[in-house]
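Only one protein chain is missing; all other protein chains are in place.
Moving on to chain A:
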Amino acid sequence: MPDRPPATAPARDGAPSSAPGSRGALRRLFGGLPATASGRDLWAALGEAGLIEWMYPDGAVAAGVASERLAHVLAAAGERFSFGSTMSLCVQAATTLPLLAGGSGPCEEALRRALAGQAVVALAATDTTAGSDLASLRTEARLGEREAELNGAKRWINNAMAAEYLLVLARHRPGPHFTNFTWFLVPADAPGVTVRPSDTVLFDGSDTGDIDLDGVRLGNEHIIGRVGMGFAAFIRHIGPERLAGALWSVELCRGALDSTLRWLKNRPYGNGTLWDLESVRQRFAKSLIAVHQLQGLCDRLRARVVDGHDNTAAAMLKAAAGTTVNHVMETCGQLQGSHGFSTGGVQQLRAQAAIFGISGGATEIVRSIVAESAQEELDRLRLPAEQDVPLSAPVAL
């Protein structure tokens, strides 16, 4: 289990106030960077301060990120930097580095540099095919005795433009079976690699790019982990990413509702303000409750995700985060009226935050995973047997 803050620390902080990763320390660290800093700048600052390593308790990177610590970093970054810059930290810390830690040789050097903030590593999974259909990806790896050759294309890859290294998911056999895929460590400057910016204005600071791989030849020491374990390793690490993403989405929604509440209380309407309108309060309260529900779900499912590697629990979090963020941002956008369309306003955030329902498993995909375990999840909702409920204590559902 990841280190927990001592009882004296704020309950939802990833660290006690005096620790290197406390919110105050993170604010001081990030305060030394310009507000226009890119994800790469943030990564470098975190690495230099030892805070990337801090996100992996006991230095066990392969065991996965401590989701609460990552969420804490994301929340602090989101206070000052663009959505894109903040987003670029999430996948790299949650999934990319733990996958990289499964490799040897050049992977060890890449990991050492990444942990120190000296190198950015991009996770290149999504192909030119539909992102929701990863098993149909076309990027191919021809495996030889001593080297592999990669051909294909990756799209919408976070950090691609800033990366020294790419983690490329490729198929070494035709067909959709989960054992047909393998991860490769590709130096971004290897012959045959071309990277260009993705066509979007929404994610500034994220260095999102499209990658072409044309006859990229690598020694077999660039194979990460076992041949055929690409999908399985990915699934093993995506749970903490989904938990961290859900925790971050709670913070994002809280911030949007907070600024909306201030706006409503200060916006004159009739003899009072917009906040005096019952219809406005009803709508606001509905969103507020939804965010509390999401936070409660994070608490309830945390152990299943972190300790149990439970993919259904992680999928539930991902589905809930995607729908809650969309609902809250839509509400805040509507309540703020034309003010929401100001530069950097909630309507911009709404468009950016829609990524929660798309990237890393679209809402419909993760709901399908939940549906696969429908009966077990229904059974988990049963009240405990009467004899198991202490009369003096509240029922813990």
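For this structure, a couple of remarks:
Following the convention adopted for this analysis, contacts are C-beta pairs under 8 Å (C-beta built on N, C-alpha and C of every residue); 3 or more make two chains touch, one makes a residue touch a chain; residues count from 1.
In this text, contacts and distances are computed from a predicted model.
Think of the chain that is not pictured: of "ABC transporter permease", "Phosphopantetheine-binding protein", "Quinol oxidase subunit 1" or "AAA+ ATPase domain-containing protein", UniProt labels it "Phosphopantetheine-binding protein". Screening A:R236, A:R304 or A:K318 for touch with the missing chain picks out A:R236. Note on the undisplayed chain: of the listed residues A:P187, A:G228 or A:G345, the one touching it is A:G228.
Checked against the full complex, the candidates A:G175, A:P191, A:P268 or A:G344 give a single residue touching the omitted chain, namely A:G175.
Counting the whole complex, the residues of chain A in touch with the unshown chain are 135, 173, 175-180, 226-229, 231-232, 235-236, 309, 311, 369, 372-373, 375-376.
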